[in-house]
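Omission of a single protein chain aside, the complex is shown with its protein chains in their original locations.
Lettered A and B in written order, each chain numbered from 1.
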Amino acid sequence: MKLSEKNAVVYGLNTVVIRKKPLEEPARGAGQRELNEEVLDAGLCTGCGACVGLCPYQAIHGDATVALHRCDIRTGRCWAFCPRTKVDPAALRSIAALGADWTAELGPVRGLYLCRARDGANRGAAQHGGTVTALVRLALQEGMIAAAVLTGPGERLLPRPLTVTDPGKVPETGKSRFVASPVLAEFNRAAREGAGPIGLVATPCQALSVAKRKLSGRNLGDAAVDRLGLMVGLFCGWALSWRGLSGLLSGKLNLEAVSAMDVPPSKYRRLEVTAQGAPLHIPIDEVLPIVRRSCLSCDDMTAEYADLSVGSARLPEGWDEARHWNQMIVRTPRGEALVELARRREVLEFREVPEGNLERLKSASLRKKQAAREAEAKRS
Amino acid sequence: MAREGFSKDPFNIVITGVGGQGNVMASRVLANMLAAAGYRITIGETFGASQRGGSVMSHIRVSRTSVWSPQIPSGGADIVVSLEPIEALRVLPAYGNRQVRVFTNTRPIYPVGVIAGEQDYPESAALEQAIAGLCSGLWLVDATDRAVALGNPILANIVMIGALCTIGELPVGRDAFRNVVARTLPAEKLDVNLQAYDEGGRILRRCS
Partner (left out) sequence: MPKLSDNSAGDERLLMGNEAIARGALEAGLQVAAGYPGTPSSEIVDSLSKAAGDVPLYVEWSANEKVSMEVAAAASFAGLRSLCAMKQNGINVASDFLLHLAGSGIRGGMVIVSCDDPGALSSVNEGESRHFARLVEIPLLEPGEFQEAKDMTRWAFELSEQLGTPVMLRSVTRMSHASGIVRFDSLPGKPRRAVFRCEGFMLDTDEGPMVSAPVGYRHEMQQERIRRARELFEASPFNTYEGPERPELLAVTCSAAALYCREAVSMLGAAGRVGILKIGTTWPLPVGLVKMRLAAAEKVIFVEEILPFLEENVKVIAAESAREIGVKTFYGKNEGTLPMNGELNPDRVAAAMAGILGIPFGDPAADYRRQAEAAAEAMAPQRGQTFCPGCPHRASFWLLQEALHLDNRKGFVCGDIGCYSLALLPCGFNSLKTLHAMGSGMGIASGFGKLGAFGMDQPVVTVCGDSTFYHAVLPALINAIHHRADVLMAILDNSGTAMTGFQPHPGSAVNALGEPAPHVDIETLCRSLGVSVEVRDPFDLAETRRAVNRLLEQGGVRVLVLRQSCALSPAKRAKRAFRVHVDDAACLGESCGCGRFCTRVFRCPGLLWDKAAGKARIDEVICAGCGICSFICPQGAIVKEVP
């Protein structure tokens, strides 16, 4: 007889007991076991950090979420809050009360803007137009939020989530990192310590996780999401694996000195990495193999569940001009109120959205949704 | 109090418990008491890796004439002394019989599987009833509680010996105990050991 955990127990170095009745496989639930099977083991983890810091069972190391110990709770927050577990999209939209503004391509859209920070210092420290930096600073200054969970530089290309309460510190978090940052783990920590209201700058997967939390958190005894005062979404095509990126860049430049990374519009087919001096151009074909597996299955490019979403701009003048601006989708009344405040306080400057930008954004988003469907079909 | 001799030869005593409870010490003290009374003693003991959290057992064979196997034959125990309640039950399938007399400490030491929630520890009333149905006399001794009151839970083994010797099943008693402890332990430990022994005689209660 082949012995397994089902029919035998080893009690000591020389004690084996054969079970009279084989152990029954516990029925499927919605807890860590399912999280492992459906997400972690399937390579679909986004590294958002939603399941980390709620309990001692999951942890983040590098950019990977790891199940450290086995939890046997049938229904857990880890599974419920994970952006990659199944959820009813209609239910999600209903709790966000966004149905009226919902578009199939971009989620809720109350307005599309082209804008940037008016303050050059904010812009300089930021990825493109500094819109996110300016808005988060403003929200902190105006008391709309008391703390902001953001992402700063860590060691060796690894981003580090952090909680900022001093508006002056916001620009230090301005750059895109291209590696998943577990900001939701930091949010869990900050919420647990009683901070609030908390602002969050989130990628699409992180925004989705927060939406799922609004849907099911209270039923699971979790009220942390009530501490959320603002969610600024980031457009996102994909993130890179940390180990992959380190491998790709090591030998090419000093990893500790990397100050900025960017992916210009797709026709350039490259990743730009700035350490010292002029940016290093890495051909996109070398980059795509190290894209995080889970990003290929992601169907949200614009953070559809955020209050407002910000990404890079497209302008008739070309990339050299566009890279100093942002495109912004305002989605919720709360997002709208913040943008109005920014306009009144003259924190942001705006220019007219070129004709066709909305359509281009929609078709880019649709392409991602289509690619995600194909990736999922291939996987299953 | 002490009886004249044993009803049979060899007379078999099982002392059982959990690693770290002083099982070996208890068997040595009791065996030395009997040896001093002129009996031929054989003790079989299980310790080593099996001690770490596992069940441990000593078999004491008492004879007027000869050496016996260090393992008691199946069903051959005359007395079971258990430093932990479920260990008393555990030895009965192999060594118990309808005539056996059982003395058990009442304080559980939970198996790690019970602590982890993978196994259940029985209710004390049900356990006592089960043991009582498998012996001709069951005595309960709150030995650990008394030992804690005396300052060290390890003394539970001595409380149990005190309990066992008090009911008069053995041809040895307090004097024999005193002599053995005085001979084998540092002088400053004599008093507390005698107190523990006396507690055993005072607090044991017959359950069936």
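Here, contacts are C-beta pairs under 8 Å (C-beta built on N, C-alpha and C of every residue); 3 or more make two chains touch, one makes a residue touch a chain.
The structure displayed is predicted, hence computed values, not measured ones.
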Which of these touches the unseen chain: A:G76, A:P182, A:G233 or A:G335? A:G76
Among B:V148, B:I167, B:L194 or B:C207, contact with the omitted chain is made only by B:V148
Could you list which residues of subunit B touch the chain missing from the display? 18, 20, 28, 31-32, 35, 40-50, 52-55, 67-75, 86-87, 89-90, 92-93, 96-98, 107, 109-117, 119-122, 126-127, 130-131, 133-134, 144, 148, 152-153, 183-184
May I ask you to list the residues on subunit A that touch the chain which is not drawn? 9-15, 17, 54-57, 59, 61-62, 64, 66-73, 75-77, 220-221
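Here is the rule we go by: only the chains that are shown with their structure count from here on.
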Approximate Å spacing (C-alpha centroids) for the pair subunit A, subunit B: 64
